[in-house]
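To keep things clear, I will list the structure first and then write my remarks on it.
A single protein chain has been removed from this complex, and every other one stays in its place.
Labels A and B are assigned to the chains in the order they are written; within every chain, residues are numbered from 1.
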Amino acid sequence: MSEQMLTYYLYLAAFLFASGTYIVLTRRSAIFVLIGVELMLNGANVVLASFSQFDPAMNGQIFAIFAVVLTVCEVSIALAILLNIYRKSRVSNLDELNQIGNT
Amino acid sequence: MIQISGFGTVLLFIVGGIGFLMITLLVGKLLRPNNPTTEKQTTYESGEEPSGTAWGQFNVRFYIVALIFLLFEAELIFLFPWATVFGDEQLIAESDGLWAQFSMIETFIFIGILLVGLAYVWSKGMLEWVRPKPKASDFKSRIPESAYKDFK
């Protein structure tokens, strides 16, 4: 694994992160925003994994595994919250969601 | 690039699987007669007429089951690496058997914490499947039960 190869993986990670940023910033649907968050987290994980191959203790890989498991928790709770919001106010777009509490 | 050569076998499995699927579909395409009629194009060829769309609102219980499955799969991820080392004889010998006790106790704490969650969802009845309850009819027939026995 050369330095050149490592920078290619880092460029890929930067691309994933920037695409995730675009999706999070522009899309209206909450599920699309979650997909964007997944892309950003994957960009971060690619960086961790590609540096982890130069570490004999593989700390980057272990950190990335913990990050993946935390992402699973985040997605399951976010979707449960979305379900509640949809049941209460029939809204699934984030820009229409401008009220809190029972109105 | 010697270390990843073990994944060549995985690639071979994937390519082999796709190849088998493609060949089977191709042979089926070549051999079968092609005679589509209106009846054959329906969803259930000799059953009910489907009405509405397949994209109805899902029951939330499906989501709960998927969620429980996914979180326990996440637990499983941590048990894979543990399972390869908890009985490692060299480590046990180096630490006078302490390693075996330590790894077993730690992992049982790990599983025990998650069993609390399983007990919670079980006691709240989230694992029960929603079944339609059959209603007992209050219709009373004037023919007695014993009459059926005579006409066997």
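Note that contacts are C-beta pairs under 8 Å (C-beta built on N, C-alpha and C of every residue); 3 or more make two chains touch, one makes a residue touch a chain.
Note that in this section contacts and distances are computed from a predicted model.
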Undisplayed chain, where the name is taken from the UniProt record, one of "Probable tRNA sulfurtransferase", "Carbohydrate ABC transporter membrane protein 2 (CUT1 family)", "NADH-quinone oxidoreductase subunit J" or "Allophanate hydrolase": "NADH-quinone oxidoreductase subunit J"
Which displayed chains the unshown chain touches: A, B
Sites on chain A contacted by the missing partner chain, in the whole complex: 1-3, 6-7, 9-12, 14-19, 21-23, 25-32, 34-36, 38-39, 42, 45-46, 49-50, 52-58, 60-62, 64-66, 68-73, 75-77, 79-84, 86-88, 90, 92-93, 95
Missing-partner contacts on chain B, residue numbers: 1, 3-4, 7, 11, 52-53, 55-64, 66-71, 73-78, 80-86, 88, 91, 102-103, 106, 109-110, 113-114, 116-117, 120-121, 124, 126
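The rule is simple: only the chains that are shown with their structure count from here on.
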Cα-centroid distance, chain A relative to chain B, in whole angstrom: 26
Residues on chain B engaged by chain A in the complex (per definition of touch): 60, 63, 67, 70-71, 74, 77-78
Residues of chain A defined as touching chain B within the complex: 65, 69, 72-73, 76, 79-80, 83
